[in-house]
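Structure incoming, see below.
For this view, one protein chain was removed and the others were kept in their places.
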Amino acid sequence: MNFLSDNAEAAAPEMLEALRLANEGAAIPYGEDSLTVRLQAEMARVFEHEIALFPVVSGTAANALALAELVPAHGAILCHRGAHIAIDECGAPEFFTHGAKVVTVDGPDGKLLPNAVEGALEQFSKGSVHHAQPAALSITQASESGTCYRPEEIGALSSLAARHGLKLHMDGARFANAIAWLGCTPAEASWRAGVDVLSFGATKNGALAAEAVVFFNPHAFGDFAYRRKMSGHLLSKMRFVSAQLLCALAENRWLLWAERANAAAGRLASRLKSIAGAEIVHPVEANIVFARLPETTIARMRAKGAKFYDWSPPAAGRMLVRLVTSLATTDADIEGLIEAARD
Amino acid sequence: MNFLSDNAEAAAPEMLEALRLANEGAAIPYGEDSLTVRLQAEMARVFEHEIALFPVVSGTAANALALAELVPAHGAILCHRGAHIAIDECGAPEFFTHGAKVVTVDGPDGKLLPNAVEGALEQFSKGSVHHAQPAALSITQASESGTCYRPEEIGALSSLAARHGLKLHMDGARFANAIAWLGCTPAEASWRAGVDVLSFGATKNGALAAEAVVFFNPHAFGDFAYRRKMSGHLLSKMRFVSAQLLCALAENRWLLWAERANAAAGRLASRLKSIAGAEIVHPVEANIVFARLPETTIARMRAKGAKFYDWSPPAAGRMLVRLVTSLATTDADIEGLIEAARD
Amino acid sequence: MNFLSDNAEAAAPEMLEALRLANEGAAIPYGEDSLTVRLQAEMARVFEHEIALFPVVSGTAANALALAELVPAHGAILCHRGAHIAIDECGAPEFFTHGAKVVTVDGPDGKLLPNAVEGALEQFSKGSVHHAQPAALSITQASESGTCYRPEEIGALSSLAARHGLKLHMDGARFANAIAWLGCTPAEASWRAGVDVLSFGATKNGALAAEAVVFFNPHAFGDFAYRRKMSGHLLSKMRFVSAQLLCALAENRWLLWAERANAAAGRLASRLKSIAGAEIVHPVEANIVFARLPETTIARMRAKGAKFYDWSPPAAGRMLVRLVTSLATTDADIEGLIEAARD
Partner (left out) sequence: MNFLSDNAEAAAPEMLEALRLANEGAAIPYGEDSLTVRLQAEMARVFEHEIALFPVVSGTAANALALAELVPAHGAILCHRGAHIAIDECGAPEFFTHGAKVVTVDGPDGKLLPNAVEGALEQFSKGSVHHAQPAALSITQASESGTCYRPEEIGALSSLAARHGLKLHMDGARFANAIAWLGCTPAEASWRAGVDVLSFGATKNGALAAEAVVFFNPHAFGDFAYRRKMSGHLLSKMRFVSAQLLCALAENRWLLWAERANAAAGRLASRLKSIAGAEIVHPVEANIVFARLPETTIARMRAKGAKFYDWSPPAAGRMLVRLVTSLATTDADIEGLIEAARD
């Protein structure tokens, strides 16, 4: 009954098998190995587009490195007020960009609306040396609230971004969950909708530690390779990271696994609704459920061993909690939770 | 016949087994898991000293993060002119310290001598705001030339460092090889000799990607935890890094593996001496052999599939090359190379 | 009729005379000259406290250098949403701190209230490596809205800051105007109320280019001297900056000049109230007047040559404008403006 986070889960057994297979003899280090080369081609196939791809081992690294390529030290990054890059990365975007501002914007259900972004942009004077200069818009897909941007919503934001001279970055730590829920192609929810750079996550979806920064303009990654090395993120035995990403893409696993996690979240949400005093707060699209529950219910669940995070201070006897499912979530986990809630 | 680098090698099978065992159910993410806690204790036992330990995935990250804790932006780091931190990390120490100077000093066989360090320090005016302020001395053990600092040599450098108010950092990407060769305890070649912080490497010695920053004063790691997170080096599924380090320490494997690599280097060097026109350049102590060989010999070796790096431009028909052995090096590899050289 | 900013004004003639007097023969460069030494003593006398003082040439440098001493790269600075450091310095605090976050908080009339600061602090998890760590609170005195913090208001904020482990920085670009209006001693509005570091401004109050960073704990300025040099703010002929600051302090000029500017603002505000449709927006305490005026009135004023900044987009036929007075503002300027408004 661990609903803390999808990154608390074990890796898929297929991942360990992939590592075992990758572990044959010597390989050229630092990402010149054949697996990394193959990964590049596989990812291009999945996205139906030429790409430049750089494997890394953490989502924070993927996001911050990508943003550093898009945003100068005097620049600003706009994102949702709940964005991981804004609140959960200890200032990594600021560190990698050497001091750019991360400007947060409100929006319902964890998603940005064009109007709100426009409003935030109005506070900056384009071309004035006195003010930080907005240079990138970053959206999270699936969002930190467990919701997904539709391709047309991304398109509206990317048009706006282009109009203002901003690049569009997508934090795709849960990109698989979004694609699985949207039912569209990866292309439709990324470059076709105007995304410039994607942080493609696998760690929350079965891998041990594997993410990739994907540039959809394969010639516009600038100094990225140097930034990755300079920040200690160019692994010598890179094949083991690439092997994980290849394993995820193989046989469509990344989407099947994400679907499994999403389905668990859907079931969890629908079962939670049956609990007295329970309220589901955001649409449950990907693999995250936000529920407002009576404190007594929460206490009972935890007494039975359920694990999940509080998401806001209690109010009127209830509290907002976050429950994250994963490919490892079982029906027994869900039923155990519900039973504990009911006791 | 791959002598390019120990980081081009496969991982030890024990490592994959350790990953498999670590992959049981959920674990608290971000290094609060039980394996990481156990690693801390194991490493303290190995070093016979209280420590603060932080696993990371690359040697560059380990070195640069460690140095950033010791050296301010206006500081300077002294190291050997061939030091990895000086020439092979794309300016990572400068990036993590926000601009400290890496000052290189010459020394025979890849090692620093106190006199030369003293001489370099004389060029800085202590306390003058016009000059960068030396704040750390960094030595590599085993050195980039394949040699090892004796405990008393480390002690002489640490005394000097202390006298000048510098901290002593040790880049131990090949610390295992050094201990295996020296035959002393890990303690004798580290904190007992005055090392403040050690980058403990496992990647070049059987792991997939696992290093640890070890502070011998467990209360003097300052902002390290924030620096690691901010630079994207705090992995969510940290247990898989810690599992590798535990695997290395278990049953003394790290030393047995290093011994195997060292022995291969010793054999290789002794066999190379039998080649006409060959000259071994540095004492072969750890797992690296520098040899000056006739260009024709080199060409023959490569024609038969041997892989290794050139280390300096040709002169008088000969060239300096570097050959690195590892735990995976076989007698057949060595004999194949020698045979090719003889043809 | 120039009400654009106090920094658009000429310098006081006394300043040029002071420069002339300082220009006698050689002097030890880089701030070791006798004028800079004397300034240190004079400022200590004015503040009735031991201090460490560092002259610089811009308010942005003073603020950013001071904050960089208080806040690490993974830290956060809390300030008012209209604070100069947040919106008008092109990310200087982020640059000098290597990436700290500037977190803005709302508050009436340009001032922070303890409750709002407490609320903002609740969003950070103290000691969690995932989140930036608040390290300083910065308030502007007089504020960007032309209002002044009373000593007891500062005291309340400094208590709160201390409770949360934050240092208190004061952006005193218009500190003189605040003291002139409050009628208290400089000590009462600074260290006695808990201010740790003050950016003391003279440029907006008669100087050519002269500010000083004042640490009230004279032994807690850490690496400040290196930061100043490293950022190009240690002038060789420092005596000319110190001479300006000495000139300001001499014969109480800094307060007399500020009083003159404040009085002009007071007169201006009271005269503006007589204009049809005019509304004064914030209490006029220092030398800034915010007025909401009919667009037609504004157009008439500008047609007659009046200069001032728009402060928000027009709404319902009116617009918010900012008018800044200075020691150079004359009654004729004010009457000219009023006359133009009336035409």
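As written, the chain order gives the labels A, B and C, with residue 1 at the start of each chain.
Here, a contact is a pair of C-beta atoms (placed from the backbone, for glycine too) under 8 Å apart; a residue touches a chain by one contact, two chains touch by 3 or more.
Being a predicted model, the structure only gives us computed values, none of them experimental.
Student: If the hidden chain were put back, which of C:F175, C:F240, C:W257 or C:F290 would touch it?
Tutor: C:F240
Student: Could you tell which one of C:A44, C:A116, C:A162 or C:A209 touches the chain left off the display?
Tutor: Checking the options C:A44, C:A116, C:A162 or C:A209, the one contacting the hidden chain is C:A209.
Student: Which listed residue (A:E118, A:E152 or A:D223) would be found touching the missing chain in the intact complex?
Tutor: Of the candidates A:E118, A:E152 or A:D223, A:D223 is in touch with the missing chain.
Student: Please identify which residue in B:F95, B:F215, B:F240 or B:F290 touches the non-displayed chain.
Tutor: Only one listed residue reaches the unshown chain, and that is B:F95.
Student: For chain A, enumerate the residues touching the unshown chain of the complex.
Tutor: Within chain A, the residues touching the omitted chain are 30, 72-74, 98-99, 129-130, 133, 223, 225-230, 234.
Student: Going by the touch rule given at the top, which residues of chain C touch the chain that is not shown?
Tutor: Interface residues of chain C facing the absent chain: 2, 4-5, 7-11, 13, 16, 19-20, 23-29, 56-62, 64-65, 89-92, 95-96, 203-204, 208-209, 226, 229-237, 240-241, 307, 328.
Student: Just checking the interface: what residues of chain B touch the absent partner chain?
Tutor: Touching the chain left out of view, chain B contributes residues 73-74, 76, 87-91, 94-95, 97-102, 123, 129-132.
In this text, only the chains that are shown with their structure count from here on.
Student: Among the chains, which has its CA centre at the largest distance from chain C's?
Tutor: Looking at centroid distances, B is the chain farthest away.
Student: What is the identifier of the chain with the smallest separation between its Cα mean and the overall Cα mean?
Tutor: A
Student: Return the distance between the CA-based centres of chain A and chain C, expressed in whole Å.
Tutor: About 42 Å, centre to centre.
Student: Quick one: chain A and chain B, Cα centre-to-centre, how many Å?
Tutor: 34
Student: For chain B and chain C, let me know how many angstrom lie between their CA-based centres, rounded off.
Tutor: 51
Student: For chain B, which residues are shared contacts with two or more other chains?
Tutor: 226, 229-230, 234, in rising order.
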